[in-house]
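Please read the structure below before turning to the comments.
With one protein chain withheld, the remaining protein chains of the complex are depicted in position.
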Amino acid sequence: MSLSPLQLCLLFSSALFCVGLFGALARSNTILVLLGIELMLNAANLNFIAFWRFGGAHAPASGVLFAIFSIAVAAAEAAVGLALVIAIYRHQKNIRLQDASRLKG
Amino acid sequence: MITLLIIATVTVVSAGVALLLRNLIHSALLLIGNWVGVAAFYLWAGAEFVAFAQVLVYVGAVSMIVLFAVLLTSRSPADMALAPHTRSRVLAAVVTSGAVLGVLLGAVISTPLPGTNITVPSVTVRDLGNQLGGPHAGAVLVVGVILTVALIGAVVIASTGRDDGKPDAP
Partner (left out) sequence: MSLSADLLWLIPALPLIAAVVGACAPRGAFKLAAAAAIAALTGALLLSCGALATALAAPAAKLASNFTWFDLGHGAVRLGWLIDPLTALMCVMVTFVGLLIFVFSTGYMRDDARAKQFFCFLSLFAAAMLGVIVANSLLLLFVCWELVGLASYLLIGFWFQKPEAAAAAKKAFVTTRIGDLGLLLGLLWLQDSAGTLLLYDGGKGLLEPAVLAGLGGSTAIGLLLFCGAVGKSGQFPLHVWLPDAMEGPTPVSALIHAATMVAAGVFLMARVFPLLTPDALTVIAFTGAVTALIGALIACAQNDLKRILAFSTVSQLGYMMLAIGVGSWVAAIFHLLTHAFFKALLFLGAGSVIHAAHHEQDIRQLGGLRGPMRVTFATFAIGMMALAGVPFLFSGFWSKEAILHATHAWGVSQLPLYTGLAAVVLTAFYMTRLVAETFLGAPRSEPAAHAHESPAVMTVPLALLAACAILLSLLAWPSPWLQLLLDPSAAANDHADGVGLMALSIALVALGLGAGWAMYGRKPREKSMSADPLAARAPRVFAFLAARMKFDELYAATFGRAAYALAVFADALDRHGWDGAVRLLARLGRFTGLVNREADEDGLNAGFDATSESLRKTGRAYSRAQTGDAHGYLLMIAFGFVVLVFAVLFGGAR
């Protein structure tokens, strides 16, 4: 079985996505959970670029534009997320995610 | 192709190790390596501008926020990576992420995708600028608003909320 470059790229991004998912699910440290989510976002960006590069007919710059916007939004997400981490820490003196459940019903 | 494999291996392995380590600083540093790897992939694929953006945003900015967050919260009790009482959660994580990985891999391999002989799309910075300033100008404005709101929101969330009304010592 021979894989095309596009498939290799997609396998790469799938692996990165699942590593991020594992991290987000398994770790209890909120910072690491956030970083796992960042990894998943990065994997999505990889897909944009992979399809742009190997995907055949397309508008010339669409994939790159998607990736740029996605990076911008990810930056906003990281800033707010880590600010939340600090707020949580100030509130409960640790950053275990499972302890941050004060708003449950 | 070899380059891609090397980049992919380095990136995935550094991410995996980063999420398994107990020392948060080491995790953050390894993740910076992972982000550099992703930027290397963009370079490999010919998207130089995205690579620059990746380096600037992730390696430059997000990593700093992460390190700050780690340092500001470093007094928390040691985060047990695989402590006994979290074993069930880790198991669930392994099962779930493994299932997702299986589904994704199956989908990627079984889907007929275009072959290798694709013309390389060439996008110069000028093209990007024209696109961003022309058809996508609205989106750029929206992203700007989002970033501003996120910045202000981050400041508000992370601020102590204790304003004693006294002026700062000059």
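Should a chain be cited, it is by its letter among A and B, assigned in written order, with residues numbered from 1 in that chain.
Definition applied: a contact is a pair of C-beta atoms (placed from the backbone, for glycine too) under 8 Å apart; a residue touches a chain by one contact, two chains touch by 3 or more.
Treat the numbers as computed from the prediction; the structure is a model and nothing was measured.
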item	value
Given A:L6, A:V19, A:A74 or A:A100, the one touching the chain that is not displayed	A:A100
Residue of B:I6, B:I25, B:M64 or B:V125 in touch with the missing chain, whole complex considered	B:V125
Residue of B:I6, B:I25, B:L71 or B:A92 touching the missing chain in the full complex	B:A92
Residues in chain A touching the chain absent from view	21, 24-25, 28, 33, 97-98, 100-105
Absent-chain interface as seen on chain B, which is shown	48, 89, 92-93, 96-97, 99-100, 103, 107, 124-127, 129, 167, 170
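As a working rule, only the chains that are shown with their structure count from here on.
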item	value
Distance from the mean Cα position of chain B to that of chain A, given in whole angstrom	6
Parts of chain A lying in touch with chain B, wherever the complex brings them together	1, 3-12, 14-23, 25-29, 31-32, 35-36, 38-39, 42, 45-46, 49-50, 52-56, 58, 60-61, 63-65, 67-69, 71-80, 82-87, 89-90, 93-96
Complex contacts: residues of chain B adjacent to chain A	1, 4-5, 7-8, 11-12, 15-16, 18-19, 24, 27-28, 31, 34-35, 38, 41-42, 45-47, 49-50, 53-54, 57-58, 61-62, 65-66, 68-70, 72-73, 75-77, 79-81, 86, 89-90, 92-94, 96-98, 100-101, 104-105, 108-109, 113-116, 118, 120-123, 127-128, 131-132, 136, 139, 143, 146-147, 149-151, 153-155, 157-158, 160
